[in-house]
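Here's the structure, in structure tokens; my notes come after.
With one protein chain withheld, the remaining protein chains of the complex are depicted in position.
Entry: subunit A
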Amino acid sequence: MAYSEKVIDHYENPRNVGKLDAEDPDVGTGMVGAPACGDVMRLQIKVNEQGVIEDAKFKTYGCGSAIASSSLATEWMKGKTLDEAETIKNTQIAEELALPPVKIHCSVLAEDAIKAAVRDYKHKKGLA
């Protein structure tokens, strides 16, 4: 299958791969998986006192599209407030990466990972 140039770029030079301390009260962790392809995605955010995401990291075991989707998600989340980050839609990710229909679920997984990370952070802070 042919990947778009943007997918290949994120796949070969993934942004923000890594890990934040999940025990840190300022860190929110989202763990999601796609059973059909067995992909596993971890997306983490570190939020400052102003409620702005100052750092984001991810680790994804999966296909190129899943890696690119999570890489792009971390890029887009940095500098955003939690509310802004929550508005990121899978369709925007899919469009930016020119994902083919069979790979749309990778962008859905990334959106769900964003939401899970924000939820985890809010839960830790007693905000939700």
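One rule holds in what follows: a residue touches a chain if its C-beta (ideal position, glycine included) is under 8 Å from a C-beta of that chain, and two chains touch if they have at least 3 such contacts; residues count from 1.
Quick note on the criterion: contacts and distances are computed from a predicted model.
A.B. asks: Can you match the unshown chain of the complex to its UniProt protein name from these: "Co-chaperone protein HscB homolog", "Xanthine dehydrogenase family protein subunit M", "Multicomponent K+:H+ antiporter subunit D" or "ABC transporter ATP-binding protein"?
C.D. replies: Going by its UniProt entry, the chain not pictured is "Co-chaperone protein HscB homolog".
A.B. asks: Which residue, A:H10, A:R42 or A:K57, contacts the hidden chain when the whole complex is considered?
C.D. replies: Going through A:H10, A:R42 or A:K57 one by one, A:R42 is the residue touching the chain not shown.
A.B. asks: Residues of subunit A in contact with the chain that isn't shown?
C.D. replies: 29, 31-38, 40, 42, 59, 61, 105, 108-109, 112, 116
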